[in-house]
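Quick notes on the structure that follows.
Every protein chain of the complex appears in place save one, which is left out.
Let's turn to chain A:
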Amino acid sequence: MKHKQGFYDLCVTPTSTSSLVSILTTLVELGYRTVAINQIVEESALVQEKNKKKRKAENNVNPNPSIPPPMKLDDIPEVLRSSIQILQRITISFSTSDNAHKMISSENIKKYDIIAVIPTSKAALMHTCNTLDVDIISFDTSIKMPVQWNRKLYNLAAEKGMWFELPYGLGVLDSTARRNLIQAGHSYHAIGKSKNILISSGAQNPMQIRGPYDVINLSLLLGLSEEQAKSAITNAGRAVTLRAESRRRGKAVVCIEKIVSNQLEVVDEEDNSDNTILPACKKKKTLG
């Protein structure tokens, strides 16, 4: 897995491909180099699917319909794709441990790079901290934080390497969302000294995205110090991607990937026909 230098925005929630392209263009302009495209799954979706199943009486083709497959990236221009690293992320909102288990064990979830959860009840929060293996614990800024954190749970989650997300996207435009965001930030500060905080946009359109230095200034309001604020959009993002990677591959120190690419084979063939000049580095890659 390659890591690009620069800032991380590990949550954008585009509504369509065109909005995704405009969001990505803005992010690249502002200096972000890694982005995760988010899909939110509500608990209600699961319940609806259940009802449908009952009605249709075992007529389902897809074994786990509640989790949608990741967004297709074919329509994104090549220029954008080469300048920013794109990850897939799923956010699961749930209130009981049963539902969480159903969603996490779904087949489609393996296709995502990063898994995030939004616990909406005390039981869900306990379950997340104690048993689930997820990367990010997020929350919804449009409603008041439904769960009450305590120091024990916070430290437990932090020790397990989970990150606490503060999505600022709605907060910069709407006053209520801003209040919820600041309240959450301060409660994290009061309970766990703002350990393991990750700041991302959660943007649905380019208007909600701010430059990295603006985000740092904004996070001073959320109870972070300047250092913490900066690491919340740089080091934190890197840590989350690394953690997600290790969750998928198992614990490892070094990861060696075999580069199998059709292009390189083509290059080899062309090399024999001596009318193409190749950059030196490509030759080396094929040799190694």
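The definition used in the following text is that contacts are C-beta pairs under 8 Å (C-beta built on N, C-alpha and C of every residue); 3 or more make two chains touch, one makes a residue touch a chain; residues count from 1.
Everything that follows uses one rule, which is that contacts and distances are computed from a predicted model.
Engineer: I notice the complex is incomplete. Of the names "Ribonuclease P/MRP protein subunit POP5", "Protein LTO1 homolog", "DNA primase large subunit" or "Iron-sulfur cluster assembly protein", which is the UniProt protein name for the chain that's not shown?
Structural biologist: "Ribonuclease P/MRP protein subunit POP5"
Engineer: Among A:H127, A:R210 or A:K230, single out the residue that touches the unshown chain.
Structural biologist: Result: among the candidates, A:R210 touches the missing chain.
Engineer: With the missing chain put back, one of A:L30, A:I67 or A:A184 would touch it. Which one?
Structural biologist: Checking the options A:L30, A:I67 or A:A184, the one contacting the hidden chain is A:L30.
Engineer: For the chain left off this view, which of A:R33, A:K160, A:R178 or A:R238 is in contact with it?
Structural biologist: A:R178
Engineer: Among A:M126, A:I191, A:L221 or A:A239, which residue is in contact with the omitted chain in the full complex?
Structural biologist: A:L221
Engineer: In the full complex, which residues of chain A touch the absent chain?
Structural biologist: That gives, for chain A, the contact residues 26, 29-30, 168, 171-173, 175, 178, 207, 210-211, 213-215, 217-218, 220-221.
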